[in-house]
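Every protein chain except one is present and positioned as in the full complex.
Showing subunit A:
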């Protein structure tokens, strides 16, 4: 997962993408920065101007979710992104499915 030096330069969106992709072997991975939708709310005002990547919508389809309930699927994401959550990432909206579930719903 890249050197420390490299990860400092990458945007948070890119770090999220690479961490999730590597660990979850996602077949579909969408990372949308929606921080602008939350720019006004209280907790965000304290953030410095260089820390704008606070809210993301994630869509993840991963075979590793097979047999896991939603709480466990979300926990896997939170655990993988714990460094981000402790360094300014504020909230995630997560859609977490197995490959089987995406084909079944179509």
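Just so it is clear, a residue touches a chain if its C-beta (ideal position, glycine included) is under 8 Å from a C-beta of that chain, and two chains touch if they have at least 3 such contacts; residues count from 1.
Definition applied: contacts and distances are computed from a predicted model.
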Of "Glutaredoxin domain-containing protein", "ER membrane protein complex subunit 6", "Polynucleotide 5'-hydroxyl-kinase GRC3" or "Cytochrome b-c1 complex subunit Rieske, mitochondrial", the UniProt protein name belonging to the chain not shown is "Glutaredoxin domain-containing protein"
Interface residues of subunit A (partner: the chain not displayed): 37-38, 41-42, 70-71, 74-75, 78, 82, 85, 90-95
